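With one protein chain withheld, the remaining protein chains of the complex are depicted in position.
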Amino acid sequence: MCGNEALAEAAIIAGCDAYFGYPITPQNEIPAYMSRRMPEEGRVFVQCESELAAINMVFGASATGKRAMTSSSSPGISLMQEGISYLSGAELPAVVVNVMRGGPGLGNISPSQADYFQATRGGGHGDYHTIVFGPSSVQELVDCMPLAFDLADQYRMTVVVLADGVLGQMMEPIVLEKKPRRKLPPKDWALTGAKDRPQNIVRSLWLGEGVLEKLNYKLKAKYEQVEKNEVLCEQCGADDADIVVVAYGIAARIVRGAVAKARQEGIKVGWIRPITLWPFPAEQIGKTADEFRLFLVVELSCGQMLEDVKLAVTGKSPIVFYGRPGGGMPTVDEILDKIKQLSIPAKKQKTKR
Amino acid sequence: MTGKIVIDIERCKGCGLCVAVCPKNGITLSKKSNKSGYFPAEVINSDSFDKLTTSCTGCAICALVCPDVAIEVQRDDSGKVKIVTKPDRKSKPRLIEEKT
Partner (left out) sequence: MQKVFTRTPTLKDVVTHYCPGCGHGIAHRLIAEVIDELGIHDRTIGIAPVGCAVLAYNYLDVDMIEVAHGRAPAVATGMKRTNPDKIIFSYQGDGDLAAIGTAEIIHAAHRAEKITVIFINNAVFGMTGGQMAPTTVLGQVTATTPQGRTANDGYPLQISELLAILPGAIYVERCALSGPAQVRKAKKALRHAFELQVSSAPGLSLVELLSACPTYWRMTPAEAMDWIEKEMTKVFPLGCLKDTTSD
């Protein structure tokens, strides 16, 4: 199944009640698939007039306690930033899929990873975070959908799933199965009609003295819980490596191939692959930097996750960047060449010590 | 038909709409302000709530235009008015209706 359709089906299996979307390449397969499957399951599908409307429809459906999601690509996600800020301020669960494309502006329709800042630094206003996933295979994309809905409900947050144009189109064999849900708190805050209870109000405006400050501290505490409990990261061969390559998503697929080839040629190289981009596996990367190594960050951008790696490494080791922005896709050989380039100075430095 | 209005002095913001619409010109703005600093409406000749001196008929037009629901209206029922129920949360709430 192709990535876009697979993630849609995974969302349906995870109990998505409503999908609201607007066409934008390269994720058009998602609304098309949903328009066919959601009515089959008796759930809600609306093709709305804009991404602005889509995120607000998610806001409405989520406020009534339903599992709602939307999907778009980079320029459309820009339009949703206001909505995501409101979702965060009102503490409503939501799942937003971003199938990244080249930018900025209208860009092109090729894959990219240049929305990392938008996703992890929060493109909307205010002090908030969204949980961000960077899956690197169609199976992982499928697996993170039920997790996304569960995390959204558990923490009352927006979860952003960063796919990209290649992942969305890739055809890979997958296993689709219904996973048991986490134990989730009841949604007694939801708007279901004030029958036999006082009214519920979903809001993000708090004008009283000190009230908004309190809300922000509450959010901060919540985010700290997420950072403590929900980091996902994978690594291979980093423990004895001279060079560690850090990449996520589709870049990590390419890196994996390059590292395998490099190891065959005797180069001591490993990789670390963050799966949650927020919360970022800073601790794991930081620990790897305790031993002097050379870090190579590979992204389909001009260097965004690079900054988080720098923060995690805290100057303990040098960091080099290799990226292809604006829709450019590196090949396995390109990365392999870069690793080879770097492996000589690394060895030299080791013998110097 | 005779009537009586009760104005909640602390709710009233002295907007004067009731004064403008009362068909009997029976309401005016007080010269004394309330706690919020507004000059609330008051019934003319209301010092003596004597049916003969106030002109109120209980038509409720003042209450109809009041933006603050500051006026409660009572009417001496001469048989033409049917009261449905006094609205409270426990009983099924229905607004009092007028039936001819």
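Some points to look at:
Here the chain labels run A and B in written order, and each chain numbers its own residues starting at 1.
Everything below uses one rule, namely that a contact is a pair of C-beta atoms (placed from the backbone, for glycine too) under 8 Å apart; a residue touches a chain by one contact, two chains touch by 3 or more.
Keep in mind that what you see is a predicted model, and the values were worked out from it rather than measured.
Of the candidate positions A:192, A:314 or A:341, contact with the hidden chain is made by A:192. For subunit A, the list of residues touching the undisplayed chain reads 17-18, 20, 44, 46, 48-50, 52-54, 56-64, 66, 68, 82-83, 86, 90, 191-196, 199-205.
Where subunit B meets the omitted chain, the residues involved are 3-4, 10-11, 13-17, 19-21, 36, 38, 58, 60-61, 63-69, 71-77, 81, 83, 86-89, 92-96, 98.
We take it that only the chains that are shown with their structure count from here on.
Between the Cα centres of subunit A and subunit B there is a gap of 61 Å.
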